[in-house]
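Missing here: one protein chain of the complex. Every other protein chain is in place.
Right after this comes subunit A.
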Amino acid sequence: MSGTTGAGPEVPGIVCAFAVTRTPPDAAALAAARGHEEGGPLRLVRAGGLCLVVQDVPAALFDQEALTERLNRPGDLERCARAHHRGVEAAAGRGPVVPLPMATLYRGDPTAARAVTDRREALEALLDRLRDRTEWAVKVHAAEAPPEPAAEAGAQAGTGAGAGGRAYLSRVSARRRDRQGAHDRALAEAEAVDAELRRYAVAATRHRPQSERLTGHRAPQLLNVAYLVEDARRAAFTGALARIAAAGRRPAVRIDASGPWIPYSFARWDEDPRFGPEAPAAPDREEVRS
């Protein structure tokens, strides 16, 4: 199969790998998809019972130096990320995939195939785990303008027997408490949202919350969670999401969601050849690194 495009590298070129699957996409679907703009057509590399979706890419743009430089340019980084995602999508047409990280590169088909066969057991286990499941990204922000119960503070200050200084301090203190209270309420609601959504998910993992500058929102991002959801439970999950996000249900927070994603966040095992526990391993690592 890998020879059919005529681009099979007898002379070692650089092979960029997108994803592993055991259900290879058909030729037409593969031909219709585009990976990196600078590379050749997408093609398959067989590796035992598994299959890699790859693309030949020019060494001048994809060797270590060139790639590092390109990935540090925001425009190129974005194009590269989107190209990678297209390659992974193309691989996912007929069944589950294990997406590889962006810029997974080999000197040729044989080494790419060996990398897969060497890890076949773990890859098979992951493919089983990810089958008929998608990922949903949910981000919970504090509401932009938390309600300030100023009247209550005024009433309390009034009991201060008219002492101006004390009344002032009391008011300031009450305002501060209100702000802290709003933050605490937002955090509690964010945790409640997460707990509710986990009921509909097979697994969940927390990403580091995105910075306010990156999100463009002034209110802090409290939670950035990925949920792994069974296809059969998708409607239940999105229904729950819609209910929770409905106006007024959770006044202290604002909820953003996107999906379905190919389950990138659940296709990892880090150093261990056996993939890690379902939820708790990743978040610790993510949160520590912020």
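The definition used in the following text is that a residue touches a chain if its C-beta (ideal position, glycine included) is under 8 Å from a C-beta of that chain, and two chains touch if they have at least 3 such contacts; residues count from 1.
Quick note on the criterion: contacts and distances are computed from a predicted model.
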Notebook entry, point to check: Can you tell which of "Molybdopterin-dependent oxidoreductase", "Cytochrome C", "ABC transporter-like protein" or "Gas vesicle protein" UniProt lists for the chain that's not drawn?
Noted result: "Gas vesicle protein"
Checklist line | Given A:A28, A:A60, A:A232 or A:A247, the one touching the chain that is not displayed | finding: A:A232
Margin query: One chain is left out of this view; which of A:L30, A:V45, A:L100 or A:L222 touches it in the full complex?
Written below: A:L100
Note to self: List every residue of subunit A that touches the chain not included in the displayed model.
What the structure shows: 14, 17, 63-64, 67-68, 71-75, 77-78, 81-82, 84-85, 88-89, 92-95, 98-107, 111-112, 115-116, 119, 122-123, 126, 128, 131-132, 134, 137, 159-160, 166, 169-170, 172-174, 176-177, 180, 199-202, 207-208, 210-211, 213-216, 218, 230-233, 257-262, 264-265, 267-269, 289
